[in-house]
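Supplied in structure tokens, the structure appears directly below.
Only one protein chain is missing from this complex, and each of the others stays in its spot.
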Amino acid sequence: MSDIAGFPTKVDISLTVNGERVEARVDVARHLVDFLRLDLGLSGSHAGCEHGVCGACTLQVNGEVVRGCLTLAAQLDGAEVWTVEGLTDTGSLADLQAAFVSRNALQCGFCTPGMLFAAADVLASGKVPSRAEIREHISGNYCRCTGYEAVVDAIETVARSRAGGGEASA
Amino acid sequence: MTINFGNPDRPNSYIGRTVPRPNARRLVEGRGRYVDDIVLPRMLHVAFVRSPHGHARILAIDTGAASAVPGVRRVFTGADIAEFCSPWVAVLAHLKGLKSAPQHPLAMERATWTGEAVVAVVADTRAAAEDGAALVEVEYETLPVVTDIRTALDETTPLIHSELGDNLAFRRLHEHGEVDAVFAGAHTVVEASFKTARHTGVCVEPRSILADYNPAEGQMTVYHSTQAPHMMQSVIAQHLDMPEGRVRVICGDVGGSYGIKVHVYPDEMATVAISRAMGRPVKFIADRIESFATDIHARDHEIDARIAVDGDGRILGIDVDDWTGIGPYSVYPRTSAIEGNQVVNLCGGPYDFAAYRARTTVVLQNKAPTCQYRAVGHPIAVAITEGLVDFAAEALGLDPVEMRRRNLIRDDAYPCTSPANMRFEGLSHHASLTKLLELMDYDGLRAEQAALREKGIHRGIGIASFIELTNPSPFMYGIGGARISAQDGCTVRMDPDGSVVAMSGVTEQGQGTEAMLSQIVAEAVGVPVTRVKVVTGDTQTTPYGGGTWASRGAGIGGEAALQAGLALKDSILTVAGSMLQCAPDGLDIVDGQVCDKAGGEARMPLEELGRIVYFRGDTLPKDLPRELVQTRHFITSDYPFAFTNGVQASYLEVDTETGFVKLLKHWCVEDCGRVINPQLVDEQIRGGIVQGLGGALFEECHYDEDGQLLNANMADYLVPMAAEMPDMVIGHVETPTQESLLGAKGAGEAGTAGAPAAVMNAVNDALRPLGGRVTQMPFTPARILASIGVE
Partner (left out) sequence: MKAAAAGYVRANDLSHAISLLAASEGQARVLAGGQSLIASLNLRLAGETALIDINGVTELCGIALDGDVLRIGALTRHRELATSDLVARHAPAISQAAPLIAHAAIRNRGTIGGSLAYADPAAELPACMIALDATIVVQGPAGRRGVRATDFFIDLFTTDLGEDEMIVAIEVPACAPGERQVTMELARRSGDYALAGIVLVRRENGARVAFFGVGPTAVLARAAMAVIDREGSPDEAAAVLDQDIQPLDDVHAPASVRLHLARVLLRRALNATLAAEVGHV
């Protein structure tokens, strides 16, 4: 790798991951999923394509869902990152996780961490989305196993129960 | 031993109920353990230099610059790997005439498809291995490329392997009855040509393997994302010249497989060989681009077919000429002739007719190898059959449902044998069709369709009946010489506290194998399902078995588990009888308690029995058998395969201006025999349907005439996504197989088998008023527009 004057190939970052402070020196080419998996041992984030399409790497940075494979660790100085492990510990995904299990909205589970983040995102507004809105919102997350219907059902169930059993909008 | 499955209130009635999967919670919490999650000390990573040409001679390889890259530890060429791993030729004796050439882990003199691995670069990290791979210089002399199927056998077409004499891998002609005479004398003959596109599996977890050879023990441990650990154990042992007992294949969580991960891949064998050569753990995780170019492809078929019917719409004969291209090698060890062979076996399957001719021609080409992928051959055979049936109905002015009513094999006609010589034990085509029509409100939909047509909205309804091959016996592979087990085993053990561990040779790919096994074992032994722990995917600890393929897990692995569980129950009751001083057959086990069979009165918890057996065996009679571990194996023998059946319907709308298809709803009624876990079965069907819908509307590997794969990335190879998929209604008819106590047949592939045909028929139903007809999948806007002369 040729060195270009003034552009370091490794940078120091300090961030929080799942609420814990992390300091690291990272190769600038390393994407967030590899950083989490290889450097922090957080193997719950998955990479299915590394070109932004499959959505398996979807997670939360600074409160927004993003593609982990299209985010460089080097960019994350000062950032706040949450992965499926962290949100499991805080319990903020608990109802979605329970609904995924009881509706069997996962088979192999490889897409599931990313799918959960997409699901949490569509529910974030607090409204009860229609099935079409749910389908649209998770349309960037590949699932090759389930055929999606169970995932949509699980998200819909949680939306309704969070809203106190309300009806979906048309 | 019998179980009264008809009584839902029977004790321990787990079979037939939706029970949550014990492994699901782990996966939703990010605690899965896929191969790439495993990190071993001194682990290395491999990246492959792959052929950029469809066909080329390898003149020279310069690895100097690659070796100098920091972190690169070693570079292997084909010749280097060949010292550690012998080549294979993928043929099966019962597929007469099937031929292929010896294949090595890395290309030797020639590379034969774009993406074939040529050089392996091993480094401390995958990134360093890729840096090295980028610097390997391979000098190629390009050779003529064969891509087209129909001209592959022409005199003027170059040969891919000159030693084979031609590009024909396999050809089979099956004839039954007086085909020519029947067609000559028929009231109506309808002809059609079909194409199914080359697909690939796109498992979200790419192919993954971690091989760990420990020279101090002479032991190879392979962590593999696979469907068939024992098959892989056997193949690795054979080609690395090791005893099977020194090869352990461990298959933890698998991120989707669908048939993609049941084959021997050259780059994976190279990884194992490298670990052997270096005495260190070596990991290979295919990236997405490699996955498209080197995962097996499937379904690349072109078919000319015709159907003969009488004036009443009775089918008299079906005549099919199927052509398929399989890439440069038949894939080891299942071979690439099975798919074509299945087309011959399955066309016309649901129908009662007399004259049948089918020929499959399987040719070699310079594209990625094809092999068995979910519902092998079924989507093709079903599309041919159901397409022809609909076209014949159209020619005679019959409703497609009425056409099927007149021709589906009667539900009371079993057992019977099809014109393709398939033996059917018991199917339910008519009952399934009846249920489907009810679920979908067929007449109501037809009325809605007619009303909307008035407004220029073009909706279509498509029906597809199908049969599905499940529970294969050794007739599928074993008789051809492949070391692939059709038998499967289960060991069930009671531990001191009364909990039960079941070890099975079938594997979990996410379909719910472990849940299914746990409920069978719980019912068989008589314990709460939460007290059963299932272990799969380890050749060192589970009984020998075939793994997951051809929808066999429940029917074969499930029966082995049932029998092992019942055997354990027997041995528990033998001990209990002795302890309670009564006849064992007067006792039962319910919910973890030994009780009186007659009154149901609890006599002793299993943990008490366990305590005595394991810690106070001195208090039991000396000669009392106390084997709280039982193993049973199961293999089907009355029928080569347990066929299932079903029928699907698709309701969709075609935008006749744009050629876009909107799927509105989908139905499937399916008969997989005993349903063990309704939710798991339904989700298998749904997932399978959506894969079939992908084939119908989106999926196609595009090659150019140089053998370059033009859409080897996720943005250009389209698979179904949530927004375009319909909700699906699933129904069941249950005709248990008599071959086993459990009565289960397979359900994993039915969805994929029938969905493409249902969509094809629905699209054509929508296009009929406009004179359009499509038979080439996927049904893209371009093809639909062309069929109606727009554009």
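For clarity, chains are labelled A and B in written order, and residue numbers in each chain start from 1.
We adopt the following convention: contacts are C-beta pairs under 8 Å (C-beta built on N, C-alpha and C of every residue); 3 or more make two chains touch, one makes a residue touch a chain.
Because the structure is predicted, anything quoted here is derived from the model rather than measured.
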*If the hidden chain were put back, which of B:E116, B:D131, B:D322 or B:D588 would touch it?*
B:D131
*In terms of residues, what is the contact footprint of the unshown chain on chain A?*
1-9, 11, 28-31, 34, 50-52, 55, 58, 64-67, 69-72, 74-75, 77, 117-118, 121-122, 136-137, 139-141
*asked:* Residue by residue, what part of chain B touches the chain that was omitted?
replied: 125-127, 130-131, 134, 287, 289, 657-660, 698, 702, 710-711, 713, 715-716, 718, 721, 723-724, 780-782, 785, 790-791
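Here is the rule we use: only the chains that are shown with their structure count from here on.
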*Between chain A and chain B, centroid-to-centroid distance (C-alpha), Å*: 29
_Residues on chain B engaged by chain A in the complex (per definition of touch)_ = 20-21, 23-34, 36-37, 127, 131, 201-206, 253-258, 287-288, 509-512, 679-680, 683, 686-691, 713-715, 719-723, 725, 727-728, 751
*Which residues, counting only chain A, touch chain B once they are in their complex?*
1, 27, 29, 37, 42-46, 48-51, 53-54, 56, 83-85, 88, 93, 97, 100-102, 104, 106-113, 116, 131-132, 134-136, 138-152
